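Only one protein chain is missing; all other protein chains are in place.
First chain written, first letter: the chains are A and B, and each begins at residue 1.
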Amino acid sequence: MTAVLELRGVDAWYGNTAVLRGVTLDVQDGGMVALLGANGAGKTTTLRAICNMGVRTRGEIRLAGQRIEGQPTERIARLGVGHVPEGRGTFLGLTVDENLRLGGYLRRDRKVASDTSKMFGYFPVLRDRLFQQAGTLSGGEQQMLAIARALMSRPKLLLLDEPSFGLAPILVQEIFRILRVINQEERMAMLVVEQNARLALDLVGQVFLLETGRVVASGPPQQIAADESVRRAYLGQ
Amino acid sequence: MQALLHQLLSGLANGAIYASVALALVMIFKATHEVNFAQGELAMFSTYIAYTLIEAGLPYWVAFLITLIFSFVTGIGIERLLMRRIQGKSQLTAVIVFIGLLVAVNGLASSLFTSSIKPFPSPFPSQAWYGTTYLSPHEVGMIVVTLVVLGIVFAFFRFTRLGLAMRAAAENPASSRLVGIRVGWMLALGWGLASVLGAVAGMMAAPIVFLEPNMMGGVILYGFAAALLGGIDNPWGAPIGGFMVGVLENLAGAYVVGSHLKLAVALFVIVAVLVFKPSGLFGRTVVVRV
Partner (left out) sequence: MTAEIPKATIAGSRPIRLGRPVGPPVLLVLAVLAPFVLSNYHVFQLSQIVVYAVAVLGLNLLTGFTGQLSLGNGAFFAIGSYVSVILMTRFGVPYWLTPVLAGAVCFGAGYLFGRSAARLEGLYLALATFALATAFPQILKLDRIEGWTGGNQGISITKPSSPLPSQLSNDQWLYFVCLAMAIALLVIAWNLVRGRTGRALVALRDHPIAAATMGVDVASYKSIAFGVSAAYTGVAGGLGALVAGFISPDSFTILLSIQILVGCVIGGTTSLYGALFGAAFIELVPDLTKKLSELAAALDFPALSLKLADSSPAVLYGILLIVFMMVMPDGLAGLVRQVRARLARGASHVRT
């Protein structure tokens, strides 16, 4: 099994401030990985480093074996990375339909229409609101739209930045359930950044723990959860 | 009553020109949050190109088309070579660069084509069947051409993949990159289209105001007024603003301030909008950010 994503010794800066130091992590093909840590640990920065969004990096970042560090963001998207960013990044002034079409912007094949139907299968509410302005959707609906948009490009790797943020627990559970289904049905690799460690641990097969820009622990969720110090620091036990 | 109708319709005809200029301004503003002060001069330069082609013997509409292509390419060139470099800089810097562009293009036109006033042909013959007592054939032609061009532009943005990508790039460049859109080139295309709109305005206006380097000096002011009135970030507002300003200019000129103070009408609209309703009639951006 090849790794879809490999980070080796990645350092990252905003301006002159170093935010990541020597981050090393893997996402296997079809795997689900969570990146956990406290506020400011560098989780979002890691995702932005992968997509080269406003952060300078040093070190190796590989997508399916190909080096992508320093490439323009749009090129990395073309290579097969779907990113649901912090704040969802919805095109608020455009309709749901237009948002989805933009998700499929790179697709030139004919299966786009069927993929759209598939999205409606996962997120029926999007069909109901298809021609509404995206800005009028609720938080949960926008989150679903953001995920659907990222999926429309049939990425090799899906990055999700705090998909649970600001959402009611029931909604979060539903979204996580759908993510698991997508991962199983499409065998799509996912890297999920989460503050809500408990939920993430249920979802994924591998966890990396970030603390002030460094990976301090990694392993299967059961192992991480069993670790006394981790539990105290991050799981509030 | 007849006179009023005449002023109204004539105002609509002028408004067609302002509508094109306003849309060009709004397009660039939406994408970059900058006002293209040099829009008028670029349009003037394009008109000179058309003139040169026509003088060289090319039929009007062929020259028209080639000029549009020239303007498109020039617009892209200016964005890629110049505007891209001032992207991170302050608004002050951007404004000064735009003024510099305005001045340079004006001077270039003077140098290359001399500042003597030249007549510019209208493709709409003065005895044509569609002339009425209220509107000359050229005025009718101006309105029709403008509406056709505006229609094409709006359809492009609404129904094509590229148009959607450009709208997305203007609204949310970061998210656009995430879906694979080359935002830089979208901006360049926006500039290209805006230049095309400007060229159309210039070629429609030239038969009336005559071709000389300062011909767009007043027109651009009305363009600003129209863009602001319609809402500086609303592409639909721009044509509406354009026609409104055209009519307002004529009515105010005929009945209120006299034809010699027409520019002051534009100034008045600009200041009034900025002071009382900065987002214009249909705009969303709040001009003063705290």
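Basically, contacts are C-beta pairs under 8 Å (C-beta built on N, C-alpha and C of every residue); 3 or more make two chains touch, one makes a residue touch a chain.
From a predicted model like this one, the values you see are computed outputs, not experimental measurements.
Although one chain is omitted from the display, it touches the following shown chains in the full assembly: B. Of the listed residues B:59, B:107 or B:151, the one in contact with the hidden chain in the full complex is B:107.
Considering the whole complex, the residue from B:69, B:117, B:152 or B:271 that touches the absent chain is B:271.
Not every partner is drawn; the one left out touches chain B at residues 33-35, 37, 82, 85-86, 89, 91-97, 99-108, 110-111, 114, 217-218, 221, 224-225, 228, 258, 260-264, 266-267, 270-271, 274-275, 278, 287-288, 290.
Keep this in mind: only the chains that are shown with their structure count from here on.
Inter-chain spacing, taken between the CA centroids of chain A and chain B, is 43 Å. By the touch rule above, chain B contacts chain A in their complex via residues 161, 164-165, 167-168, 171-172, 174-183. Chain A makes touch with chain B in their complex at residues 51, 53, 72-74, 77-78, 82-83, 85, 89-94, 98, 101-103, 105-106, 149-150, 153.
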